[in-house]
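In this view, the complex is presented without one of its protein chains, the others remaining in place.
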Amino acid sequence: MGQLGSRVGLYDAATVRVSATGTIQVMTGAHSHGQGHETVFAQVVADKLGIAEAAVEIVHGDTSKIPFGMGSYGSRSLAVCGSAMDRALDKIIAKGKKIAAHMLEAAEGDITFENGSFSVTGTDKAKSFGEIAFSAYVPHNYPLETLEPGLEETAFYDPNNFTYPAGAYLCEVEIDPDTGKVTICSFTCADDFGNVMNPMVVEGQVHGGVAQGIGQALVEHTAYDENGQLLTASYMDYAMPRADDLPFYQVDHSCVTPCSHNPLGVKGCGEAGAIGSPPAVVNAVIDALHRAGMDHVDHIDMPLTPARVWAAMQA
Amino acid sequence: MTQVTMTVNGKSVSGQVEGRTLLAEFLREDLRLTGTHIGCDTSQCGACIVHVNGNAIKSCTALAADLDGAEVRTIEGMANADGSLSVIQQAFQDHHGLQCGFCTPGMVMTAAALLKENPKPSEAEIRAYLEGNICRCTGYHNIVKAIMAASGQDVSAIAAE
Partner (left out) sequence: MYNFEFAKAKTIADAVKALSSGDAQALGGGQTLLPTMKQRLAAPTTLVSLNAIPEMIGVCVNDAGEVCIGGATTHATVAREAAAHYPALAALASHIGDPAVRNRGTIGGSLANNDPSACYPAAALGSGAVIKTNARDIAADDYFLGMFTTALDEGEIITEVRFPVPQKANYQKFVQPASRFALVGVYVAKYAGGVRVAVTGAASDGVFRWAEAEAALSADFAATALDALAVPGNDMIADLHGSADYRAHLVKVMTKRAVAAAA
């Protein structure tokens, strides 16, 4: 982001440590507080190295173990920290090729890595990822000036642009004309998040975002009195949306336009639900009032509580 | 201080408590059963729900001393005898019914209470029964879906995994 004028690199970092038995620890700057980093990051590593996800451990949140990073916010974890991880894995593979070249007595340039196996191009000579990992820590006859034992790499990735997810959100509401109460009848989201690593996790992010956005649009309000006293200091007065305020959501991400500037082709998804839903809800309410003949109502301040909607209808 | 004895997750436990000691505090601090969470502490969020004598209650709004002799079950007592996840817990995992996990113990305890009363609840019945359980991460979608699945209903038609 330094390139975009923020005057600071909004990088993130990952260290990939391969053990002698081929299991992997990845220390990440981004931290999971429920978004599913452990699942998705392990998937990225396993896919790239052709190994089992169970062999990958994601270590996050412990500043005594992880490289310096910028953390989880701004829908950036996979796009930025995931890309750092991808870069570190590139370094692991490059090092693995050197080790394979030594073990297979071939030129480094002749080694290809595919499906978890290092092989000499055009031959059946190959070493598995696990064999390479073992050799890295039990080096035999290594040309130590050019081939260092061990298999651990770190990468810092500083993106050169934002990602640009796009979506359309559709909300259908009913308004009780006697009370002003708004009911969400259906809610549909279509997003282009680029490549989707784990649909279940991505949809979970959208669900939560949509609920927060509907909460913001309909009930959530931090209110103060004229003396600055907080009036909504507990859930007795601060309204959180509950299960019966919300419907099942329809979530679609079938339109995939990979991000062109990060190695994973992914875009941010964490905030999309919360961004798209408030205007969809408010527009639906205004539209419903217009259809009911109240076309003088063009605006109601959020949250659209029953009291506010009813007051707008009386105006 | 008052002496209290309870059966918690099938085991007899006892301890000395102050009058003001909440059941949630007794479970978490005296018995170290920290799976029961304290969220709002005002009886709204439901993260602290446990079963007392078979009924779901908010353990942050009940005094330990008032529950002398009670039979208590917490999230730590929900897994099967062999340590595998119960049907409800497994459904939460399978259907991504939790993200940060803070509300999850209360959600699972409430779901268990619901399914005991109503083995095949409709979507609306589940949502109504979850009135006292707040979740900030999931938008409730996968929680409701997991409870439907745990009750043996086909959830494949509900959009999105």
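Observations, loosely collected:
A and B label the chains in the order they appear, each numbered from 1.
Here is the rule we go by: a contact is a pair of C-beta atoms (placed from the backbone, for glycine too) under 8 Å apart; a residue touches a chain by one contact, two chains touch by 3 or more.
Everything numeric here is computed off the predicted structure, so don't read it as measured data.
For the chain that does not appear, the touching partners among the shown chains are A, B. Screening A:D237, A:D287 or A:D301 against the full complex identifies A:D237 as the residue touching the chain left out. Across B:M6, B:L27, B:I57 or B:A146, the single residue that touches the chain missing here is B:I57.
Considering A:T121, A:N161 or A:T179, the position touching the chain not shown turns out to be A:T179 (whole complex).
For chain B, the residues touching the absent chain in the complete assembly are 2, 18-20, 22, 41-44, 46, 49, 52, 55-58, 61-63, 65-66, 68, 110, 113-114, 129, 131-133.
For chain A, the residues touching the chain absent from view are 178-179, 181, 218-219, 221, 223, 231-232, 235-240, 242, 305-307, 310-311.
Just so it is clear, only the chains that are shown with their structure count from here on.
Only residues 40, 42, 44-45, 96, 98-101, 123-124, 126-128, 130-131, 133-145, 158-161 of chain B touch chain A when the two sit together in their complex. By the touch criterion given at the top, residues 33-36, 199-201, 203-204, 207-212, 234-236, 240, 242-244, 246, 248-251, 273 of chain A touch chain B in their complex.
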